[in-house]
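Single-structure report; data block below.
Heads up, one of the protein chains got dropped from this complex, but the rest are sitting where they should.
This part shows chain A:
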Amino acid sequence: MADGSIGLWTVPLAVLGGAIRVSTPFLFVSLGECITERSGRINLGLEGTLVMGAMSAYGISYVTGSPWLGVLAAGITGALLGALHAGICSLPRVNDVAVGIALMLFGTGLAFYLGKPLIEPTAPRLPAIDFGWWSDIPQVRAALRVNVLFLIGVALAPILYWAFRTTRWGLLIRTAGESSDAARAMGHSVLLIRLRATMVGGFLAGIGGSFLSLFYPGSWNEGLSSGQGITAVALVIFARWDPLLCLWASLAFGGAAALGPALQSVGVTSGYHLFNAAPYILTLAIMIITCSPKRTLTGAPAELSITR
């Protein structure tokens, strides 16, 4: 069209763009949580880790001028929070779900406290790779501006899928998650395996947070996460602890989040509250369709406190 608008095409394009832009934090947190849960522990604190990651990435990027150092700092912060969770959970008679909730509050509270002076400054952001060079439609180009973290996340999903099936580490994590007695009988420390799995999970969740503050929406403020971390933890259950399904679920959530604003922008204005709730309706729908009263959740690690 002559005036630069592309009419109704905005909607599928926004859903595609949204799937790419919004999905990355979901993807990193859910892959991280997938590793942790496969080892037999649930870490609900990843919402706090995500927010801490976002804050520390923004702070380090602002102070050093290098957004990549910020990403690294976010990962390290996440790993430390993961170690804290695993450390507390390795004490006798400690419930991992309760520790997770405590760490979620601790992480967000600490991030808000330390992040106060970071709200006004503008930190250097991560660069984007322009995959829309072939198109001369600016809307397509904008939708296909992809961050390298998204590509890493997409690559990580099949790698994890493969690693869980064939590598020694993958099998050890699964053993710890399916039967801690078996892992112990093989001479491995279940606590150590879970410590490492929770740290890796925290590392990935921290990186997911750095995407929020350094790429999209691309600034630090206290409403930044608005529950994405906890949604991603739920996503793992929804994806049946399968890294590949985590990828598809994250993309679907990202696209669904873009649906509400996109429909309003083309003039579908009635019921926007419903469209804004699209991601949650989607979750409920899939949960209802796939659940069965006859069997337990397929793929659930047997040692998880929620399935035990």
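Descriptive notes on the structure:
Simple rule for what comes next: contacts are C-beta pairs under 8 Å (C-beta built on N, C-alpha and C of every residue); 3 or more make two chains touch, one makes a residue touch a chain; residues count from 1.
As a convention for this text, contacts and distances are computed from a predicted model.
Per the UniProt record, the chain missing from the shown structure is "Nucleoside-binding protein", taken from the list "PadR family transcriptional regulator", "NADH-quinone oxidoreductase subunit H", "Helicase XPB/Ssl2 N-terminal domain-containing protein" or "Nucleoside-binding protein". Which of A:Asn95, A:Ser270 or A:Ser305 touches the hidden chain is settled by the complete complex: it is A:Ser270. Taking the complete complex into account, A:Gln228 is the one of A:Thr77, A:Gln228 or A:Thr283 that touches the chain left out.
By the touch rule set out above, chain A reaches the unshown chain at residues 3-6, 10, 13-14, 17-18, 21-22, 112, 116, 119-120, 122, 139, 142-143, 216-219, 221-224, 226, 228, 257-258, 260-262, 264-267, 269-270, 272-273, 276.
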